[in-house]
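Right, I'll just put the structure down here and ask away after.
With one protein chain removed, the remaining protein chains of the complex are shown where they sit.
Naming follows writing order (A, B and C), and every chain is counted from residue 1.
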Amino acid sequence: MTSIFGNLPTVAYEGPETHNPLAYRWYDKDRVVLGRTMREHLRFTVCYWHSFVMNGSDPFGAPTIMRPWSGRDGLDAARQKADAAFDLFRVLDVPFYSFHDRDVVSEGATFQESVSNLDAIADVLGQKQDETGVHLLWGTANLFSHPRYMAGAATNPDPEVFAYAAATVKHCLDVTRRLGGANYVLWGGREGYETLLNTDLGRELDQMGRFLNLVVEYKHKTGYTGTILIEPKPKEPTKHQYDFDTATVYGFLKRYGLENEVKLNLEANHAQLAGHSFEHEIALASALGILGSLDVNRGDPLIGWDTDQFPNSLPDTALALYYVLKSGGLGNGGLNFDAKIRRQSIDAEDLVHAHVGGIDLCARALLVAAGMIEDGRLARHVEDRYAGWNSARGKALASSMSLEDIARDVAGRSDGPQPKSGRQEYLENLLNSYF
Amino acid sequence: MTSIFGNLPTVAYEGPETHNPLAYRWYDKDRVVLGRTMREHLRFTVCYWHSFVMNGSDPFGAPTIMRPWSGRDGLDAARQKADAAFDLFRVLDVPFYSFHDRDVVSEGATFQESVSNLDAIADVLGQKQDETGVHLLWGTANLFSHPRYMAGAATNPDPEVFAYAAATVKHCLDVTRRLGGANYVLWGGREGYETLLNTDLGRELDQMGRFLNLVVEYKHKTGYTGTILIEPKPKEPTKHQYDFDTATVYGFLKRYGLENEVKLNLEANHAQLAGHSFEHEIALASALGILGSLDVNRGDPLIGWDTDQFPNSLPDTALALYYVLKSGGLGNGGLNFDAKIRRQSIDAEDLVHAHVGGIDLCARALLVAAGMIEDGRLARHVEDRYAGWNSARGKALASSMSLEDIARDVAGRSDGPQPKSGRQEYLENLLNSYF
Amino acid sequence: MTSIFGNLPTVAYEGPETHNPLAYRWYDKDRVVLGRTMREHLRFTVCYWHSFVMNGSDPFGAPTIMRPWSGRDGLDAARQKADAAFDLFRVLDVPFYSFHDRDVVSEGATFQESVSNLDAIADVLGQKQDETGVHLLWGTANLFSHPRYMAGAATNPDPEVFAYAAATVKHCLDVTRRLGGANYVLWGGREGYETLLNTDLGRELDQMGRFLNLVVEYKHKTGYTGTILIEPKPKEPTKHQYDFDTATVYGFLKRYGLENEVKLNLEANHAQLAGHSFEHEIALASALGILGSLDVNRGDPLIGWDTDQFPNSLPDTALALYYVLKSGGLGNGGLNFDAKIRRQSIDAEDLVHAHVGGIDLCARALLVAAGMIEDGRLARHVEDRYAGWNSARGKALASSMSLEDIARDVAGRSDGPQPKSGRQEYLENLLNSYF
Partner (left out) sequence: MTSIFGNLPTVAYEGPETHNPLAYRWYDKDRVVLGRTMREHLRFTVCYWHSFVMNGSDPFGAPTIMRPWSGRDGLDAARQKADAAFDLFRVLDVPFYSFHDRDVVSEGATFQESVSNLDAIADVLGQKQDETGVHLLWGTANLFSHPRYMAGAATNPDPEVFAYAAATVKHCLDVTRRLGGANYVLWGGREGYETLLNTDLGRELDQMGRFLNLVVEYKHKTGYTGTILIEPKPKEPTKHQYDFDTATVYGFLKRYGLENEVKLNLEANHAQLAGHSFEHEIALASALGILGSLDVNRGDPLIGWDTDQFPNSLPDTALALYYVLKSGGLGNGGLNFDAKIRRQSIDAEDLVHAHVGGIDLCARALLVAAGMIEDGRLARHVEDRYAGWNSARGKALASSMSLEDIARDVAGRSDGPQPKSGRQEYLENLLNSYF
């Protein structure tokens, strides 16, 4: 049977000079970079929702992207979708995939039927994983699409919705563990508010803290060793989402005693919506010890909503990966293409082009980032800039002196400190020389 | 001698019907609202920098606002400025003022001279306080205008700048204590970065944590009972400021063990630049127990920089004060007009109009907010919405049940929770009926 | 039979003191303001799409709002929808409604069937108009929801889509004329681009100019006397929409010789997305002679997409109406509630509350705006500011002098012009005194 991808061959590495649009120009999976293969560094992941659920609709228009399973519920459609998904994984030669429970099979009429649906398709997915060697980077539960969640899941004013969401996460976590998922993600869907007028902010934060503690306790009880991840986003669908950004989630984790239990899944487009660069979010999560995994996509800086486009900026992606490499890599995490083709990209081949371009961009960015690490000039410049803090004087200021000691000392000097150039333009030129 | 305010009489309350632009239409200082006078609730504060230092210049233009002390340094100019300041306090009949060290007198050629200048003008200010009964809401040190701070103060790569800033804060805190200041504020001036390329984010955060701990230790040592306040701002002057918003500062305080020592001075315009409403920042700080004081001003929602305009939206200000009242008031804090007249408002009288308008707006907003509290419908609507959490079932979900307990329970039910209307439009109409 | 509005009585004027949420506090339809009744000034219009088509779905969630006709196509559902619509018009006592062709009845399988569907429901609507006295403010064709329009209608790369859209507009214009519609609107749906990489900008602008000329020619040929309106929007659904804002559409009309043929339907939320205030767009359209009608809604200044919320800011709406009154009113136009209830507002009554609030707000804003006109201080201040241009000298500068004359004159003077205060804060206080 012909798949929707027209029996395309597996995309292969052909080098930078090829004009074949369905070849890799930079992703040479077994090439060793800084001691690991590109495949091990990048852990590319195709996500189910954008690639196999998204239909091109938007708030002003009907679906444009039609697949054989479009508009059909139930296990037959789910199996057909899984066939196509694993065929795409084969075409792209990627090692990982990710899903929400509702992506892989439709919700049932009752909770029990939903559980049963998910268990059945999990058997299919597990078998396909075994056959192909493709692994699950993470699973997650969709706690935002169904009307019951319109006012949030963990933060719902109705405790029965909290309970329903908790039961759903328990089962999705069970399935993720069964399929060997390396992580389990909680994206704060509609955990936020539309208007403060009907909202008790403090109470909702406590509910969310309670929910996350339930999940962490259960993880330990079952012996699951994957990482629990939270995915920050500042707004959309709600006006204000509680998991605004890295700094906000860090404070939340500290408040509820979870800073050693939970890490972050950071997304480029969400960073932008929060007013940050992607590299800022990565560098900050790294400094705070909570860097987990990445959703590599991009927003449009002139657009105020989540466009979830495939990454295509080499400078931006190289900087992001530079901070990942400086942080020692992503561990359990990976690079998940949380990105969707455009409404007008209605051919199945568009989905392949999109991923090939994204994979190649990240591979090329890895080479640039590794070059920056190996060259070392950038890092040395930063170290030199702070060198004074490693002197005896710097160490005393940072630890033993009191405010009065310091004031006495400053008052005893005849001159103040002299400004030194920050050399931003030189460093930007240096950065450009790595491309 | 005629002051720059042309010997204007003190602005008096004349009621809503007056056409006198230099009368209060709503601010009736001794009127009792919810058990306290308007004066006690609102604690209006005129800030020195915008009112007596700002000269109308902008990045594209030279100063337009000329005062007798413009362009002059030293104590004579400082005394002249103080005369005008206390004359404005008299005209407006406000109980508080606030300053940076460099606002009240120019910096000296050396650290010692700067200390001496500030001590001398503090004597003048103290005497004027005694004579007029005007109090100091807060003092703060300007750690951002001088070139030495171009790369930050506490977060500077050069430890000598850290030391200089620390010594400066010690002295400014001493002066603030001496003048009976109710609070001491740290605004993160240039504590942030222009480019990550030359920045060690983790190290700079540690430096900032160290700095703040030094200040808190010194405060306790000296027995000062005022509140230490941090003022969040997401960007400007730097590309990224570390004290981004309420949630970010909360995480920072938790990280460095300061969440019970430091509160927040929240500004409306800074909230907007961070992507939040002012009432969000207030409600969140209240929920986290760190609400301290307010800078009442406004930004322009179509403008991406800090415009620091005088507040003029009754709906926005009433909502802000509603959450303040719900939080039990501001305690040591107050309403500081961190707002400047426009470049074209070159007459001294413009400064009076600006404050009269701001004071009157806040007074009217207080009446609206108090009406909302007294009416109670809004608060009851919120309580009712979460009522399920007060049931035995709700309490069990919030405390004793495990994830497995909950899942077992949900699986045993035949139907899921039903969505209920959020009634946003009804509540928005209700809100409008209070105006 | 009970309508979805539960046989609610018609909302009546009860005055500002009422606590009845389903009464008008300010809208007293026969009250005369500046020589016309409130009903004549405001020409309130309920729009079909948001009120009877919108189902609460968003990019992250399934529909939440269920009506008896939800999910059903064809004429039976259309008649049921029309019954509910006219029942809402009765409840609200509004004089106008507006629609897209696809709102009032579903599209057919062929062009001919779509035409036939629309003709059939137009008969129903016409009869209801006759029975109730409700009029059609405007009709418009939906040229953006169907997949055939995914790359634009008039600006599509495929001329057959252009033709299909043109034929559709012809029929919708015929129906609008038949129903006595006061205006015909073209909203630029997907007339824009997603990426310049696949777009010929100049060609698409010419196509759009051609399309609009076809419509105007046909209007004249048929003797239709309604106004053709374009509705500016800068982005969404496309990345860049050609009808960006008032100034852009003005240039487009001039380029294609249409500036005396077409006016603008301005929307508050679209103005904000383009970086403008609503009053700016109104004042500019008025100055350029192309002010037509208004979509009264609001966006959220912290949100980057079209939220289409019901208006609820008295200051914003009063300013908008002040510039409408200064422009001599809207003529054929009206105030169309292009606004939708929130995803969580799932009860039919929410739709009533939303409109009652919007109507009352605009009515109150009209009273404020009329008060500003009658008082005259604001307008006089502006006139005085420019008074110099009415002097002989001012008139010479504006008409007869050459650049050399002016330069010779300036060189002969001994001093330059002196700046005068812009008095912004005084004027803002004055504005607030009208509320």
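One rule holds in what follows: contacts are C-beta pairs under 8 Å (C-beta built on N, C-alpha and C of every residue); 3 or more make two chains touch, one makes a residue touch a chain.
Just so we're clear, the structure is a prediction, and the values are computed from it rather than from any experiment.
Contacts of the undisplayed chain with visible chains (whole complex): A, B, C. Considering the whole complex, the residue from A:34, A:120, A:302 or A:387 that touches the absent chain is A:302. Remark: the omitted chain is touched by one listed residue; of A:15, A:257, A:315 or A:376 this is A:315.
Contact with the undisplayed chain is limited, among C:144, C:250, C:305 or C:337, to C:250.
When the whole complex is considered, the residue among C:21, C:147 or C:329 that touches the unshown chain is C:147. In the full complex, chain B touches the omitted chain through residues 56, 58-64, 144-147, 149-151, 189-190, 194, 235-237, 239, 273, 300, 302-306, 342-344, 346.
Mapped onto chain A, the footprint of the missing chain covers residues 19, 21, 25, 64, 272, 275-277, 301-302, 310, 312-315, 341-342, 344-347, 350, 353-354, 356-357, 360-361, 419-426, 428-433, 435.
Contact between chain C and the absent chain runs through residues 110-112, 115, 147-148, 150-151, 157-164, 166-167, 169-171, 194-203, 205-207, 210, 214-215, 217-218, 221, 234-235, 240, 244-245, 247-248, 250-252, 254-255, 274-277, 279-280, 283-284, 286-288, 319, 323, 378, 381-382, 385-386, 388-389, 391, 393-394, 397-399, 402-404, 406-407, 409-411, 413-420, 422-424, 427-428, 431.
Definition applied: only the chains that are shown with their structure count from here on.
When every chain is reduced to the mean of its CA atoms, the largest separation from chain B belongs to C. Remark: chain A and chain C have CA centroids separated by 40 Å (rounded to whole angstrom).
Averaged Cα coordinates give chain A a centre that lies 36 Å from the centre of chain B. Residue positions of chain C touching 2 or more other chains: 64, 302, 342, 344, 346.
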